[in-house]
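One structure below.
Note that one protein chain of the assembly has been removed; the remaining protein chains are unaltered in position.
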Amino acid sequence: MAEKLLVEAVNDALHVELARDDSVMVMGEDVGRAGGVFRATAGLVERFGENRCVDTPLAEAGILGTAVGLCMAGWKPVCEMQYDAFSYPCLDQLITHVGRYHWRTGGKMEFPITVRMPYGGGVRAPELHDDSPETYYVHTPGIKVAIPSTPADAKGLLAAAIRDPDPVVVFEPKLIYRTERGEVPEGDYVVPLGKARIAREGTDVTLVAYGAMVPVCERAADELADDVSCEIVDIRSLRPLDEESLLASASKTGRVVIVQEAPRTVGFGAEIAAILAEKAILDLRGPVLRVTGYDVPYPYWKIEDAYMPSVERVAAAVERVARF
Amino acid sequence: MAEKLLVEAVNDALHVELARDDSVMVMGEDVGRAGGVFRATAGLVERFGENRCVDTPLAEAGILGTAVGLCMAGWKPVCEMQYDAFSYPCLDQLITHVGRYHWRTGGKMEFPITVRMPYGGGVRAPELHDDSPETYYVHTPGIKVAIPSTPADAKGLLAAAIRDPDPVVVFEPKLIYRTERGEVPEGDYVVPLGKARIAREGTDVTLVAYGAMVPVCERAADELADDVSCEIVDIRSLRPLDEESLLASASKTGRVVIVQEAPRTVGFGAEIAAILAEKAILDLRGPVLRVTGYDVPYPYWKIEDAYMPSVERVAAAVERVARF
Amino acid sequence: MIEVAQRSVIDEERELDGVGEQDLLDIYRSMVLLRTYDERSLVYHRQGRIGTYAIFWNHEAMQAGSAHALADEDWIFPSYRESAIGLLRGIPPATVLHWWRGHPAGWWNPADYNVASICVPIGTHVPHAVGLAWGKKLKGESACAIAYFGDGATSEGAFHEGANFAAVMQAPVILFCNNNQWAISTPISAQTRAETLADKAVGYGMPGVRVDGGDVLAVYEATREAVERARKGGGPTFIEALSYRAAPHATADDPRVYIDIARVEAEKKNECLGRYERYLRKLGVLGDDLEADIKAEAAEAMRAGIAAAEAEPDPDPELVFENAYVHPPPNMRDG
Partner (left out) sequence: MIEVAQRSVIDEERELDGVGEQDLLDIYRSMVLLRTYDERSLVYHRQGRIGTYAIFWNHEAMQAGSAHALADEDWIFPSYRESAIGLLRGIPPATVLHWWRGHPAGWWNPADYNVASICVPIGTHVPHAVGLAWGKKLKGESACAIAYFGDGATSEGAFHEGANFAAVMQAPVILFCNNNQWAISTPISAQTRAETLADKAVGYGMPGVRVDGGDVLAVYEATREAVERARKGGGPTFIEALSYRAAPHATADDPRVYIDIARVEAEKKNECLGRYERYLRKLGVLGDDLEADIKAEAAEAMRAGIAAAEAEPDPDPELVFENAYVHPPPNMRDG
């Protein structure tokens, strides 16, 4: 095992999967010659050639739309959207076709498309480089969604996504692309979709998060460690969702705080809360709190820290529910 | 007051608002010569001319994108998307620009765009004429969303949307376009955004719904009337949301069933449930149940009734929570 | 490399290289089958036996002529306007009728016929066809693809992005635009300011050609050239087939509020099947008996088709949960 940064683990997964299956191809803006604006696709074009790592025209709907046809020709396309907010032009293809085409063929054809993109805020960038769009994707039937928070998961979930016969969208938390470093198994390595990760065991309050919010929860848990024992559930696979681990933790602690970077209304935190309100109502010993981004345009970066769920906001929510 | 069908009430609102304010214009595919494929815009081009009721090219992103510029020139565009699923190409403009441009100008310019579209299933149509896309819209900061369930609200909420200085999306439940008939005030008539409607008072269980699911709840309540007294909260304005009425009803009954036609995951029902799990936890005397569409592609119409929340499914959920 | 003059064969009485009597009759059979499908479907709709239906009367020449220029390995990407084009590839009429009946038996396996699913949203299948063609080329296979769409579709971003990808990737694909001059109630003059739709090819750096869409042989010829070029590595072609929508947009549409009825009547008189029949008769290829036989065969196929469709049991509501995923999430049935 080698230590890798999160973005290096992504790159590793792509190298392994392209080597493993020659029907896998990578496509997107600047993924070839430049190796991706975050260098997530570095070395692929040199190693696998221009047919397996394609610099496309600047057209996100074109990327995802041609990927549908590529599947019909036997390819497994891995499409990069250069940034979260620049993926929106592909939503039409995603909703009308990518999520429905397997169904439309009576289950006969498969569309093993992977869409991956750096996402999320806190990176001191101009507007539209900071969005957390997972709701748009996870609400769409036929689509699966994964969001890693560690280098190992970044590799393993991406590998699982590429090998999955269904379309999977992987959001990579760019804020921690180069701050999260960890052991990553070499070669073939898959983290199955649909299993949450208990990032930390605890007994008093359950923190539910994914992506860059997991380290925030960890820091909040550290701060509170003397008073409150926090369990942290890293959802990591939003669909399929590991309800079992979620409900088990809620039943153990009876107190839940959900942390999500996206705007609040119908963010994925709402789904988690709704599941708890239905399936864990007798276990709950306090309100289910959400610490989220706000229902406002993602702000100018000088004040973005006031938007992003912070250690303080998370800690305050934990204390509130712990004392309830 | 005259009796009108829901779609006639929409048409009435457009006539009144275009007559009232000559900066209001209607634009979309087939809204002029044809008067709209559901005749919601009938008579507008004859009365207000081709500059105020514009048949556009077939390009939804172009419609919403030019609407942004039209606002800058002092217009208040009312954009029709011909059907729910055909609105997806406009999502990029919606998310990147419509919801952010007021903010981007430091609050100096207003973008009083109205987007209206027939939505929802049950109409025995080929695929992609049946979607309930409100999640994509209501998750987007800067956007307001209204969904009427009666002719009077269809008129009043659309008028409110057109007069509102913020962008508002109005979803019109096409299943009940011509089945819901009711008294509609003549002339100027506004139903303010942000106020729920108590469609029926009751004491045992609160049913929360909007659009075409309100009549379904009413029928379920009728069926159960001997055993369970249902209160029906017609949300009708998803953003701004009338949390007060919602919480008041939940506190009164302690038992809530939410009905939503859209796919389950992060549907608007999840947001309602999450609000209850946070703000009404001590009032709840049972699980918060959701009766929803499924996380599957909207089905072929021969079996669409098995997808749509039915009176039976709603009644079963009410009974389950009533007995809890 | 844009041909702006509209190509014709029938009116000019040109003979096409390599097109023998057999071809002429195959094409005729295809046209008759499509015409019969369309006319019967309208009746079935009126009888309440199928749902809303998108009429393609007078579009048969564009569909049959172009499809005849393809090899079986070539993929067809139809819009709703070409819902029945799969019949020319062996899809049973019952299947397509099922599609319009909202019955899951109307969904076929595209790979069985190299015919993609019917595309309902405008223009979004253009990138699919391009991707398929590009993907085949990357695999060293020789198949091409053809995408059918209308004049209105050229306004959509999806058409544009697909066309640009096609040219950049030199994908072996034919972008076949059925310019029936209307997008529901919107005339071509409100759709574009370009003089011809074939002009659009210039902006993509691909060949563009305009043909008489009522002339099945002109359509065949233009498509054959495009297919040959594509197969030789010459990349995509944009074909504009000029025709006129002589029927309502679909069964739910009342064109009287927007269309020029006199023009429609004129078009009806010159509709594509009659034109081709007169030509074949003049050539001596078609006579009364043969025509009657071919039409009877098509009528019989449709009779059998609707009977088979109606004999199919109502679908199991459980199918709501089928095929959403290969590996469905465990909570998919929650609702």
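Should a chain be cited, it is by its letter among A, B and C, assigned in written order, with residues numbered from 1 in that chain.
Keep in mind that, in the parts below, a residue touches a chain if its C-beta (ideal position, glycine included) is under 8 Å from a C-beta of that chain, and two chains touch if they have at least 3 such contacts.
Values in this document were obtained by computation on a predicted structure and should not be read as measured data.
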| note | Checked against the full complex, the residue among C:T36, C:T52, C:S155 or C:S185 that touches the missing chain is C:S155
| note | Per the whole complex, from B:E223, B:E243, B:D283 or B:E319 the residue touching the absent chain is B:E243
| Residues of chain B in contact with the chain that isn't shown? | 25, 51, 56-57, 59, 61-62, 64-75, 89, 92-93, 96-97, 101-110, 141-142, 144, 164-166, 194, 239-241, 243
| Can you name the residues of chain C that touch the chain not displayed here? | 155-161, 164, 167-168, 170, 190-195, 199-206, 235
| Where the unshown chain meets chain A, residue by residue | 29-30, 32-35, 37, 55, 57-59, 61-62, 85-86, 88-89, 124-129, 264, 290-297, 299-307, 309, 313
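Here is the rule we use: only the chains that are shown with their structure count from here on.
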| request: Among all other chains, pick the one whose mean CA position is farthest from the mean CA position of chain A. | output: C
| Whole-Å separation of chain centres (CA-atom averages), chain A against chain C | 41
| field | Whole-Å gap between the CA centroids of chain B and chain C | value | 36
| query | If you average the CA atoms of chain A and of chain B, how far apart do the two points sit, in angstrom? | reply | 30
| query | For chain A, which residues are shared contacts with two or more other chains? | reply | 89, 92, 96, 103-104, 141-142, 239
| Multi-chain contact residues (two or more partners), chain C | 104, 107, 121, 157-158, 324, 329, 331
